[in-house]
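What follows is one structure encoded as structure tokens, with my remarks underneath.
What you see is the complex with one protein chain gone and the rest in place.
On to subunit A.
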Amino acid sequence: MTTTENAAAGPTDPDAAEIPKISFDTDPASYKHWTLDLDGAAETGVAYLRLDIDETAGLVPGYELKMNSYDLGVDIELYDATQRLRFEHPEVRAVVVTSGKDRNFCAGANIRMLAQSSHPWKVNFCKFTNETRNGIEDATTSSGQTYIAAVNGTAAGGGYELALACEQILLIDDNSSAVSLPEVPLLGVLPGTGGLTRVIDKRKVRKDRADVFATKSEGIRGRQAVEWKLVDETVPKRAWDETVRERAAEAAARSSRPAGARGITLPPLQREETDDGITYRHVSAAFDRAQGLVEITVHGPSGGVPESLERVHELGADFWPLAMTRELDDLILRLRANELELGTWIIRTKGDVEDALAFERIIAEHSGDDWLVNEIRHYFKRVLKRLDVTSRSLIALIEPGSCFAGALLELALACDRQYMLDGTLDEEAGEQGDEAQIVLSESNFGAFPMGNGLPRLASRFYGDDDHVAKLRQEVGRRISAREAMDLGLVTDAPDDIDWDDEIRIMLEERASLSPDALTGMEANHRFVGPETMESRIFSRLTAWQNWIFVRPNASGPEGALRKYGTGRKADFDRRRV
């Protein structure tokens, strides 16, 4: 394609590049870059995820995905695979991530792709890949699906970071395959998909060694890689397949997954898209481009509470909590990737509080004993975490007819602000009658922790355990606007006379503020208290990476990202900042 040459030669400004519309729909039959190998999984409990990237099948024109280097398209497939493994394949207890290419595990994110991408694209891409890698770790810890990296060739940069997300790393010992993080020495950026963090936090590599490793472009192989804890073991070529199989079998044997479980199918999402919004069965989004906002409504269940676990399995992807979560997940991803100028997300719920709570009770009661229910809980947890790291202003509007109860209340708590209508709006008074109410459930106290390890309520009232304890006594009670205000659960509770004005002015005021400052402010406020590896990846690594991305030393015409592969050296501004 001619565009490749243009991209290589041209000094085009990446931030001027148009961002293509992205879809996150895929399924194993359509994968271009991965194969999900389930042969024998029923007996062994082991699945193989093989990365064999189609060079010519980049998501957008302008680069070739050489040496198993990836772009967002590759990661969209990986995300799909991890989700399907959890929902469609409960029999899988260990997942081997390996390469379908000889001597080349994965070279990380494609540099040409990064060089030609706009800043928002790079940031979004990194965020999504980070979330997928966190999801891989979540599969290992929460659903007994242990990921093992079988590094059968060189793993550089994002390739090694993918391995780092796995529970174990096996490295082929062929005297040439190495693991490396060459971003700093070669590209002038960071291994931003968790690399720097996981090396020290998870692999517990000493910091001076981590420093040597992260500045050594050729990486480290063989015995030293094991000694430095960069990999768990190295395996000679001839024993490779056998050892990988053994390690996978050992991991499978430790799994908590039930025997004989049957997966459910995740069919394509039903979605109607127009210029003005996206509508799913349970979730809808209306765009207001003039105001730069999107109104998201999550519809609660309407009756039909399954009477048994069997029925839940029968419903599968139609079971409301799962169906709603999938749609919300898809919506968040699409809005983040495709609607950059819709800077404020208004989140509402609509539905019956009792029904919402009835569904939630099933989740709460069975997430310990049923694999599917457990998966749904953790999936909803991950989607809430996506909201937590979404760089948009999130505003919950709690109005009559809403069902912010229990798990759904987490949506409001994830928002930067919560406004609850005290009373009813005139014109609706006749029909709706009831005033808005919210309900706390046990699940607000731990079922859906944030990236910092704390429940949203504990984050909200950080340092005030007494208040959290007091709130616990409110579980199950319908809480009115005034009470919610007194309990600190909402930001404000304007009455019907004030509601429209207060909300309008607040939204307009927000829309007038600097989007960058808002993103930074919100990210700071959302994560209070302790750090975890996960929160550090988003707060520290990502923040630094995004700063580096906008610096001329990386992205300027003379910067390392743009100069990479041109045969010329980057011209750095030598001043330390």
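As a convention for this text, a contact is a pair of C-beta atoms (placed from the backbone, for glycine too) under 8 Å apart; a residue touches a chain by one contact, two chains touch by 3 or more; residues count from 1.
FYI, contacts and distances are computed from a predicted model.
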Per UniProt record, name of the chain withheld from view ["Cysteine desulfurase", "Succinate dehydrogenase/fumarate reductase iron-sulfur subunit", "Benzoyl-CoA 2,3-epoxidase subunit BoxB" or "ABC transporter permease"]: "Benzoyl-CoA 2,3-epoxidase subunit BoxB"
Selected residue (touches chain absent from view) among A:Asp434, A:Asp501, A:Asp516 or A:Asp573: A:Asp501
Missing-chain contacts mapped onto subunit A: 492, 494, 497-498, 501-502, 504-512
